[in-house]
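Note that one protein chain of the assembly has been removed; the remaining protein chains are unaltered in position.
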Amino acid sequence: LIRRPGLRRPSTVFFLSDYGAADEFVGVVHAVVARHAPSTRVIDLAHGVPTFDVAAGAATLERAVDHLGDGVVLAVVDPGVGGSRRAIAFQVAAARGPRWFVGPDNGLLMPAADRRGGVRAAIELVRGDVPSTFDGRDLLAPAAAALSRGVRLTSLGPAVDSQGLERLAPPVLLLESVDSGSSGRIVAVVTWIDRFGNVQLAARPSDLAAAPTGSLQLRVGDASGPPPAIAAQPVRRVGAFVDLAADELGLLVDANGHLAVVLREASAGERLGVSVGARIELAWGP
Amino acid sequence: LIRRPGLRRPSTVFFLSDYGAADEFVGVVHAVVARHAPSTRVIDLAHGVPTFDVAAGAATLERAVDHLGDGVVLAVVDPGVGGSRRAIAFQVAAARGPRWFVGPDNGLLMPAADRRGGVRAAIELVRGDVPSTFDGRDLLAPAAAALSRGVRLTSLGPAVDSQGLERLAPPVLLLESVDSGSSGRIVAVVTWIDRFGNVQLAARPSDLAAAPTGSLQLRVGDASGPPPAIAAQPVRRVGAFVDLAADELGLLVDANGHLAVVLREASAGERLGVSVGARIELAWGP
Partner (left out) sequence: LIRRPGLRRPSTVFFLSDYGAADEFVGVVHAVVARHAPSTRVIDLAHGVPTFDVAAGAATLERAVDHLGDGVVLAVVDPGVGGSRRAIAFQVAAARGPRWFVGPDNGLLMPAADRRGGVRAAIELVRGDVPSTFDGRDLLAPAAAALSRGVRLTSLGPAVDSQGLERLAPPVLLLESVDSGSSGRIVAVVTWIDRFGNVQLAARPSDLAAAPTGSLQLRVGDASGPPPAIAAQPVRRVGAFVDLAADELGLLVDANGHLAVVLREASAGERLGVSVGARIELAWGP
């Protein structure tokens, strides 16, 4: 294998999966990376992604990627393991942050890669005679380790067309402005509910450019479908959790630049009775 | 930024939070520390502190702190994030063990700091224009990283009066000796129930100096309030779990020097039906 020139310092593998904390999956991958690249550090990004939930894994990685330094992203949420889906590795365009990504070709890596300038060159990792149920250990971890110690991407497998990589459908977001702008609404899907119960939406502050700065009306349910599951309730736009009274629903810009529905020291997700994939309507006007 | 002289080896950041294991919060903080201080090691103390529970986080850190080597403690349990509570960093007096502490000024750090000789010098970390919902990532982790690579405390922010730092109310403990010492009781709050169901009390063996060495009577409930929730039951003072018969309640000195109510290979917390904050009465005499 051919080394890249000029690699100066031990690198980092940033590792995300749906392996959970109970079993030895994560630990074994750490051990495999250490065997293949003894000087590489492994930083666990998250392993609590719901099992088989590629979209949740992709959203998690997208939220984290701008905060990572130089290194290799290794991500495994892989319901198609052992089947015809390809395993891939690629380099992204951004000069700073993680330069290489390794994982299944099922869309998991792409939202994060897009934030890092998009895919510049991609290869397929070809499973030889290794077993087919634990690619994370047997195929992906060795590749990430190799990249972290300076092995050239092109020496790891045949080139593939980066335009042909799988992509997930983007989360649903509907923008609607009526009555010459005096009233309007957006409908956004819930992309994440964190440990604190904050409900992150597939919407950003700019999507509410036409809305007033005070309170909006929130409803849970599909905008174009049957009657909403619960009645409209006010939600107040605030800058921080502490601006809210106890039990008052708030809407703030979270640490990732998304809109999030929150309560102060309580779970907005439980209060609204929603989970990831639910749709939230935010409306204003007479 | 000015370096301290004489720093010889890469340092350690000891990281505790209520971030949990499911989301990417912990991983992102690791990545931020690695970006700001590439040679620093991060050791996770615990991230399963109940959300927003500053007292539980403080107790966890207090239990751990005597076992830590040189380095920086980074602790984040922070219901007031984004509000008027200050973020702080300080140095403690003890020459060995962790020298610097970084976290919110809400009492979280103080019991551990007291065990390390108390606060010697403190500064405020001033949030500039960074977002206000993830101080752990944006404000506290960079400060901990800076201290770990030798940046002087006083270069990180304006000095504050260490006497004015917030403190939590201490856990409740009532000592009562009656009948010229032939009978007596203590009432102690439950400060922790660990994974094994051991019920740690806010009391130490010295608080039972007047009690006999055999069995005591245990009741759950508030000492001065209504009738206790359950009848008194015997609890036997033992040196180790294996001294107990199956299903026999024991009282031992746990690994942190506290009294703990335990069962052998079973959960005393479930058996007593208590959680953190409950009060346990231990009584003796006729």
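Which chain is which? They are A and B, in the order written, and residues in each are numbered from 1.
We take it that a contact is a pair of C-beta atoms (placed from the backbone, for glycine too) under 8 Å apart; a residue touches a chain by one contact, two chains touch by 3 or more.
For clarity, every value in this text was computed on a predicted model and none was experimentally measured.
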Residue in contact with the excluded chain [from B:46, B:121 or B:232]: B:46
Touch criterion as defined above, residue of A:86, A:99, A:137 or A:237 at the omitted chain: A:137
Residue numbers in subunit A that touch the chain omitted from display: 18-28, 30-32, 34-35, 38, 51-52, 79-84, 131-134, 137-138
Chain not shown, touching residues in subunit B: 9, 12, 14, 16, 21, 41, 43-48, 60, 63-64, 67-69, 194-196, 239-243, 252-255, 264-265
